[in-house]
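Here the complex is missing one protein chain, while the rest keep their positions.
Every chain is named by a letter (A, B and C) in the order it is written, and numbering of its residues begins at 1.
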């Protein structure tokens, strides 16, 4: 079970000792949707709010100074967690906003360029022309699909995608005909939240570089679960959420390559992102401030800082090993259940701990209900990856996801509850 | 001092018992930037996180059910706080995002309409044509100015504004020539965060209705401080922030008139805001979900719910009366200080508790420093209303703002600290 | 609650042996509804006669979804076909009320018939949409036949 002391970890998470549905112990297998928070994170946020709460980058008083320090220290720590520099990390409300920030950079640059007499060389890289192409994959979360559909609908760019193999992997066989000289952006997920697949970043980045396209990596399901070094990955943008990595809700991250960030026009505009303002003209601050309009989520940044400290303490390699061990055990046991089919890779190579499956004769909603009744919290539905469900011709799946606080007992509880459901619905 | 039991209130705010700068008791006069949070709010959020934390509207398990209930109960309570219905309230990360959501509705509708063969009657109201006009005022916070500047820069619409009188009021004398048949949106602040002025909503709404323009009210500084009924105000949109009304950072609100919300295209897109999704086509959920892409700030909504409960308990009329009493006292005492000039109304009619001033011979930054040294936390600078500073020909001001936990002692401390600064800099 | 209270026999029976399933002609309107959280779908056709309070002559449907949504569609067929629209809508209204009661309401058996079995489902907010899917489609289809004056609301539950 890796090197994690799961018993000690569990004691840091108050919610894990609660019961649900008639005193059943909670078996939380929905961390892929959102993770639970350890006391260390809750305490850090509370301490900030009881001691140093103030608006950042604005006041001249001690609280404002402390709040600014806490906010910027969080930025450094969180950037450091993925091998990045603080000044290249933008805080957003969630990963969804982070991806939209980039898609809207293309939209806004295109509109501003169309109205300016001279071609502004700074905007140029983000200006789209009719027929330009954006590439995603068939395993994207809606957060990394719809923003690009919307961008295309508004600019005349075309959306293309990399398909999937029956095994639940990206089909890279025709990569060169999908990513072409017309491709401006390739945006794909590091780890599928539905299939569990960990995608190969290098060949896609390499092809994108060949044709001069940018690359955005949706790291929502990788940064919380394994060591991620954004410099080594060599992508241009990376987006992820705080709430899936033991941190608070309401905070997400966008990392961007410096030379791109400085060229991007603002997305959300307002206070604290300006250099000068008059009624008729405004100039903008340098990144990351340019992209953080309004009073930001300071206490949440402080909480996320505590979360990365917690994860660093555990060690991300140990976290990943732990999850792989649980995944191995879960796949082994699940595959023995008659009528159960895994949607996604069955081997452990390049695979995270999200396990989606169907059970013959039982709709996922009904299965989820029986599991819930047994205290086992899973997610059922299309997991915001509806096209992926369509690809595998299932209307929905049941999905279990594991994290640092899960253990063998949780796997056993899952397996037993599925068998109970089969008995209840009389399918075995 | 109104009907508030300020001593009891103060004991709910742990931060108020801390000291700053060499054991000086904290005198917090910066609630206009962000308010402090009572234990009730911190506890509500913590209880949620230790008991019911889960992603909302997604899971089929008990935690997801409890989280969804908590989130939607918060929506009802917060909507009710301004006399609105839950389904017309959209949660955003802050007021800035809320205003941008509306400005981007115009942008997105305009772009989508330009690319569709048929004129979509639903979008029509938000489609801008070259020469259409947007009206703001000269006392807007950057959050209610720059989004409109940006919209104009991208669409060819023109920005106009209502000027200010020397007394710090809107100059409505030429309202009819500013708001014209070309005006599509009038967006203005209910209460100026710099001047303290409370603006008359009725005449502006009336003129906007005459010409068929929409009205957005920036209620960041009114909703926390006085009774606000959005139905009585008869505006089309209203935006405000949670963190200025005893609630958490990272949550803001947009209220919209139902028939407008349903016609607005999405702003940020991704998970949880859809009806159906395929690789080539997506349809969208009804409001408010349409505008809440991604995992939202659930615990923050729970905290803000506790904040409105707290304010309701105090009574918003009592809150307002309390602030008016403090403002009266502060204005009286400040005006006696030689060389001190109030920027904004000096009378108490239609006036909130934000008091901006300059002190002859002492730059606000230097004044703020001496105040800070005395434990008095004020804000100095342009307060994200730089054009308002320009209008009154001051580079910056010092601003004190009052809230439920402030008392006469705080006013005295402010006045004394200003006199100390004058002695220190030798200007008296 | 134990699972048997939620999945009452009558629900499981209708799920296993749905009544009236399959799309049939003639029909006055056809609609498709989905449950956006789980992807469950129904395509539903309604045929009314020409009466003043028209009678529902047929409801035919094709659907995909959980036991709750399938049983609900099957019971809809049983309860609604042959009744005047006014009565069908009374059942619909009672059912909506029951499903939004969080299990606190005392179901009106006379009006609800087999739908009474859903009282356990009403305790699970995430399942309410499943139970109502076919009924919302019915309302939509009838309103399409009867024209806009019959459908004051732009949106449905």
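Observations, loosely collected:
Criterion: a residue touches a chain if its C-beta (ideal position, glycine included) is under 8 Å from a C-beta of that chain, and two chains touch if they have at least 3 such contacts.
Computed from a predicted structure; not experimentally measured.
Displayed chains that the missing chain touches over the full complex: A, B (touch as defined at the top). For the chain left out of this panel, the touching residue among B:71, B:188 or B:386 is B:386.
Touching the missing chain, out of B:298, B:396 or B:418, is residue B:396. Only one residue in the set A:65, A:158 or A:341 touches the chain that does not appear here, and it is A:65. Even with one chain removed from view, chain B keeps its contact list with that chain: residues 21-22, 363-366, 369-370, 373, 380-382, 386, 389, 395-396, 424-425. Take chain A: the residues that touch the chain left off the picture are 57-60, 64-65, 68-69, 262, 274-276, 285-286.
What we mean here is this: only the chains that are shown with their structure count from here on.
Annotation: A-C is the more contact-rich of the chain pairs B-C and A-C, by number of C-beta pairs in contact. Centre-to-centre, using mean CA coordinates, chain A is 30 Å away from chain B. The distance from the centre of chain A to the centre of chain C, each centre being the mean of the chain's C-alpha atoms, comes to 37 Å. Residue positions 21, 365, 369, 380-382, 386 of chain A are each in touch with at least two other chains. Residues of chain C in contact with two or more other chains: 37, 124, 127.
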